[in-house]
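First the structure, then my questions, so here it is.
Excluded from the complex is one protein chain; the other protein chains are retained at their positions.
Per-chain residue numbering starts at 1, and chain names A, B and C are given in the order in which the chains are listed.
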Amino acid sequence: MNAPAGFFASTEPLKYAGPESRDPFSFRWYDKDRVVLGKRMEDHLRFAVAYWHSFTWPGGDPFGGETFLRPWMHGADEMALARAKADVAFELFRILDAPFFAFHDRDIAPEGRSLKESNANVRAIADIFARKMETSKVRLLWGTANLFSNRRFMAGAATNPDPDVFAYAAAQVKTVLEVTHELGGQNYVLWGGREGYETLLNTDLKSELDHMARFLNLVVEHKHKIGFKGTILIEPKPQEPTKHQYDFDVGTVYGLLCRAGLEKEVKLNIEANHATLAGHSFEHEIAMAAALGVFGSIDMNKGDAQSGWDTDQFPTNVEDTALAMYEILRAGGYTTGGTNFDAKVRRQSIEPEDLVIAHAAAMDVCARALLIAADMIEDGALQHAVDERYAGWQTPDARAMLAPGSSLDAIAARVEAAGLDPQPRSGRQERFEALAGSYLR
Amino acid sequence: MNAPAGFFASTEPLKYAGPESRDPFSFRWYDKDRVVLGKRMEDHLRFAVAYWHSFTWPGGDPFGGETFLRPWMHGADEMALARAKADVAFELFRILDAPFFAFHDRDIAPEGRSLKESNANVRAIADIFARKMETSKVRLLWGTANLFSNRRFMAGAATNPDPDVFAYAAAQVKTVLEVTHELGGQNYVLWGGREGYETLLNTDLKSELDHMARFLNLVVEHKHKIGFKGTILIEPKPQEPTKHQYDFDVGTVYGLLCRAGLEKEVKLNIEANHATLAGHSFEHEIAMAAALGVFGSIDMNKGDAQSGWDTDQFPTNVEDTALAMYEILRAGGYTTGGTNFDAKVRRQSIEPEDLVIAHAAAMDVCARALLIAADMIEDGALQHAVDERYAGWQTPDARAMLAPGSSLDAIAARVEAAGLDPQPRSGRQERFEALAGSYLR
Amino acid sequence: MNAPAGFFASTEPLKYAGPESRDPFSFRWYDKDRVVLGKRMEDHLRFAVAYWHSFTWPGGDPFGGETFLRPWMHGADEMALARAKADVAFELFRILDAPFFAFHDRDIAPEGRSLKESNANVRAIADIFARKMETSKVRLLWGTANLFSNRRFMAGAATNPDPDVFAYAAAQVKTVLEVTHELGGQNYVLWGGREGYETLLNTDLKSELDHMARFLNLVVEHKHKIGFKGTILIEPKPQEPTKHQYDFDVGTVYGLLCRAGLEKEVKLNIEANHATLAGHSFEHEIAMAAALGVFGSIDMNKGDAQSGWDTDQFPTNVEDTALAMYEILRAGGYTTGGTNFDAKVRRQSIEPEDLVIAHAAAMDVCARALLIAADMIEDGALQHAVDERYAGWQTPDARAMLAPGSSLDAIAARVEAAGLDPQPRSGRQERFEALAGSYLR
Partner (left out) sequence: MNAPAGFFASTEPLKYAGPESRDPFSFRWYDKDRVVLGKRMEDHLRFAVAYWHSFTWPGGDPFGGETFLRPWMHGADEMALARAKADVAFELFRILDAPFFAFHDRDIAPEGRSLKESNANVRAIADIFARKMETSKVRLLWGTANLFSNRRFMAGAATNPDPDVFAYAAAQVKTVLEVTHELGGQNYVLWGGREGYETLLNTDLKSELDHMARFLNLVVEHKHKIGFKGTILIEPKPQEPTKHQYDFDVGTVYGLLCRAGLEKEVKLNIEANHATLAGHSFEHEIAMAAALGVFGSIDMNKGDAQSGWDTDQFPTNVEDTALAMYEILRAGGYTTGGTNFDAKVRRQSIEPEDLVIAHAAAMDVCARALLIAADMIEDGALQHAVDERYAGWQTPDARAMLAPGSSLDAIAARVEAAGLDPQPRSGRQERFEALAGSYLR
């Protein structure tokens, strides 16, 4: 099978056309060379296209099958299909002028009859990627191993009751980590889709946590062994597919990293929809990771506010996205991380152009949000108001309480001596919100 | 004001009358001296009555005011009212034959015009407690400081933007910790009801986390200074009253304890309704705490499965409660902890007898659940099935992967050499569930 | 392909063995001939096995593919596979001694190259069913048309923007309604899995509601035309697969039936998991349907209390199930309806015996719940307490207010004249709950 020529009606890269443009095949806000806070927009946002959702997902849901009927999804020669898929993928990268992409091993190449063959398939497609990347600007944001789709992983990978599955997963990660390294990947991601349980009744919770900690250490050790300088990232998710996943959210993963002695080695890839499924706002998870020193990268998407599962929709709300971008800027922006669209067109969006429009519109939402967030930073009024609210902590008495040597006794003595009777001050939430809202453009 | 004589129609202690009893003023399952797994039921369950819900809450909700009109809630002499309340409380302890109770400082004594006066009020009532405890079997499970009701705490206690509030809270905790120690309390609880935020926009998240960590260390240092041998407990809750609380759940609190260097010093008080609000089952939070080595005590109650706030209802479902009891038994049972009814009668349950019936029925639910959980343990079939599921981890190859010195390289070599192709085995969830269900009595 | 001989290790019908039995291949509580409230248990419960979950679902989820690898799911001759599936299905019906089964057209027979061919396939398998039913006790609880799996229905069936899809769906329903009639089906179900929308932006809400109303009327008219005496049932569900479905819950469907003039013609099939996804308890939806005069049948299953999607698990909690059974008994029990297990074994439960155990355990849960509910009815204490609570409504003044001719003026005059100042009376919720709990066995 050849490349599906003409899959996209046009393969012209989208151009920045300004906010007044009505052409869905242009950027209204994403102007990659525009300098924002001293950095090009492209370097701020570091957009990545996800191989899985855009090229591998066939459009099914729990109540219905394939809707997309992509030409590269049907045929006898699986490697030929994989090559055709790669052609389309790089075509989309070019159309979107995307600086990065991301993949699971099983997205890019078919599973073979043995792990050895599967790995060979992955390496064969990776070679094609390498060649394509010579003439493309696109780079690899991260690679990851799919340790959840095959039925062998139905009860977990690192946390499987069967140690052979642990071994198999370890061997699979080794290959993908190395391939990621060879392709110049900036990060390697672990998403523990089935590292959790369906029922506590059949689960040895403590052993599974121990096994997962060991697995993480093995990966980090191998990273250093092969000289991979990228970041190891964990992507938290509270549930789905399992009833309960160990990597529940940022706070929980931080604790598990501490327990494994890895809080300095591993950072987090935070997905918007996973944040909300865990009962947090996206900006909370980013801010929390930053405060804990483990902010790495993001999976940009959105959930449906009324649905209880991972809808992985393209972001559409500029104001919500601006709050996330503001926290990313406050955290100092990305180092190796980026803005990966872990998002899929709806299963009714069956036309190739839907793929293009969805990404372009989402890039615009993020770019507009970045401009807003940059205004918030540059203007400084929000930060100034926060600083004012906490100004008391700069006094000597306050500093002393935080310093070693302070004690409840000493503090209580001071409270009594001074007759402290602190009066509440307005939190001025509506004023803060109005101020934040005033940057919307 | 005198004690409200005759508040309860009868002050006779409830008696065990067996499962066939139809008398709501008797125990059908709670037979305190019955030996279960080698221990008296009373010593297993260590029931505590919560002062707050039963004696201090007036029956209001966000859309309506007081319904209970308790005699000790209305009057000019607040200390006299507090003494009358104490009389009623100890009367209920006696009626229920409760081995423990628990309180916040503001539950038991009125707030004074200064912290000094407030502390004096607390100590005065504590003296009354001490005298009453001389002739009562009831002991103190834990004390805690209310750092959330007064408007001075509206923006938090340890995490308040105003350091004077931090100081005030520290001084307040000092007193309650000492009073708890003096009353022979088995634990001291910190519930950070307002340690969180309403909007990230006005919040310095990292500073607040740092301040909270310092506060915890101050408390632990003071505990050791005064020789308190009880356990310091944190009670996680994801939200409510604040939009987002730092002590979100077991996993998150564990991470914060690690960050503060306190994971060996502090344990957790897990509330059923807080677990479900955080997106977990109650038994998950218990099992997780046990696996992380921080299981302490429980606040027994239940939420409404369709309501998104903390309803703090008395537990009614034996099967759900048995799953929690099973995890507690697997964790080795309580050491200093207990089963505290952090539960309130519904605001329409305005009769004194509703208080008695609610506690008695809940104690029966727990006792019945304990018997079931003990059967699960004694029979061993569940544990046996779990052991069988993980049996592979006892092999040398499996142990080697967990041991230092293993590597992805070595594991991958073994996978390839052995041609490992692990086949999934049934998780048998329905069989496990049927087995667990078979212990219901 | 032949029937998969020996798919089940044993094909012996399960027997009632009593509560002490430890054999998972026996009934502990379901004793079909036991008379409860004057009726055989089997006639009360009217269990049905669902063809879809047990024989057609391959074990996939959104993050992983097939796990079950049933022999009848792989092969070239689709009709031969369908016949093999039918053999296994009737084997399971016999093993479970199930009085009923239920199916979608696409569960039982493969889709053809045209609707005509698809219908022929359905009729061919229905003929096999008819023959098998001659020597089997199993009868058809209901049939239904699958109007959601094929991509042609991706935007709805009766509510599709394309009227040809409406027509196609109508033609499909015609066949299945007739086949259901011919097989002696007791009901015909409509589940509007994609009758809803993904985004309001692309939706003409009012037209879709009008089209759906017309569709329902067409079905009801055809029912009368062909002389089908069974009940037309709608199964409410709030969402999933679509973001929002029109048949949200019992209350909403009742309104839509009124709008279509069908509130006397159509009844509801209430699913436990759909009730909870809509923010209701299962028993609420049953009680509501009964109060509105539209209670029909149930899809018995349970959701996961922490998951936001339709998990369709087998029921395991006797106490929860008893509350549902109590409402069914209060509603007078089933007429044409039944207890259909719209439940699937977990995707890790890959062994044939898991199917048997899951159904048997669920039947036991329901049987035990029925016994409890029957005790609640027979004892009458709950109903008596309710009657007492509402006794005031039997007075002439109260009756007058409800009668035509009363007015706010007259009522207000009486309130003022009598100086009415009604005092609250305890709702005694905990006592009611303790009483209800006392029937647990």
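Here is the rule we use: contacts are C-beta pairs under 8 Å (C-beta built on N, C-alpha and C of every residue); 3 or more make two chains touch, one makes a residue touch a chain.
These figures come from a predicted structure and were not determined experimentally.
Enquirer: Missing chain touches which shown chains?
Expert: Answer for the hidden chain's contacts among shown chains: A, B, C.
Enquirer: Tell me which of C:Arg28, C:Arg70 or C:His284 is the one touching the absent chain.
Expert: C:His284
Enquirer: Please identify which residue in C:Asp127, C:Glu221 or C:Glu378 touches the non-displayed chain.
Expert: C:Glu221
Enquirer: Looking at the whole complex, which of C:Ala171, C:Ala305 or C:Ile377 touches the chain that is not displayed?
Expert: Residue touching the absent chain, from the options given: C:Ala171.
Enquirer: Can you tell me which of B:Arg346, B:Arg389 or B:Arg414 touches the chain that was removed from the display?
Expert: B:Arg346
Enquirer: Write the list of chain A residues that the hidden chain touches.
Expert: Missing-chain contacts on chain A: residues 22, 24, 28, 67, 276, 279-281, 305-306, 314, 316-320, 345-346, 348-351, 354, 357-358, 360-361, 364-365, 424-431, 433-435, 437-438, 440.
Enquirer: Touching residues of chain B against the unshown chain: what are they?
Expert: Interface residues of chain B facing the absent chain: 59, 61-67, 148-151, 153-155, 193-194, 198, 239-241, 243-244, 277, 304, 306-311, 346-348.
Enquirer: Write the list of chain C residues that the hidden chain touches.
Expert: Its contact residues with the unshown chain are 114-116, 151-152, 154-155, 160-168, 170-171, 173-175, 177, 198-207, 209-211, 214, 218-219, 221-222, 225, 238-239, 244, 248-249, 251-252, 254-256, 258-259, 263, 278-281, 283-284, 287-288, 290-292, 323, 327, 382, 385-386, 389-390, 392-393, 395, 397-398, 401-402, 406-409, 411-412, 414-416, 419-425, 427-429, 432-433, 435-436.
FYI, only the chains that are shown with their structure count from here on.
Enquirer: So what angle, to the nearest 5 degrees, turns chain A so that its CA atoms land on those of chain B?
Expert: To bring chain A onto chain B, one rotates by 180 degrees.
Enquirer: Quick one: point me to the chain whose Cα centre is farthest from that of chain A.
Expert: Chain C.
Enquirer: For chain A and chain C, what's the span in angstrom between their mean Cα positions?
Expert: 40
Enquirer: So the centre of each chain is just the mean of its C-alpha atoms; given that, what is the distance between chain A and chain B in Å?
Expert: From the centre of chain A to the centre of chain B is 36 Å.
Enquirer: For chain A, write out the residues touching at least two other chains, lowest number first.
Expert: Correct list: 151, 154-155, 198, 239, 244.
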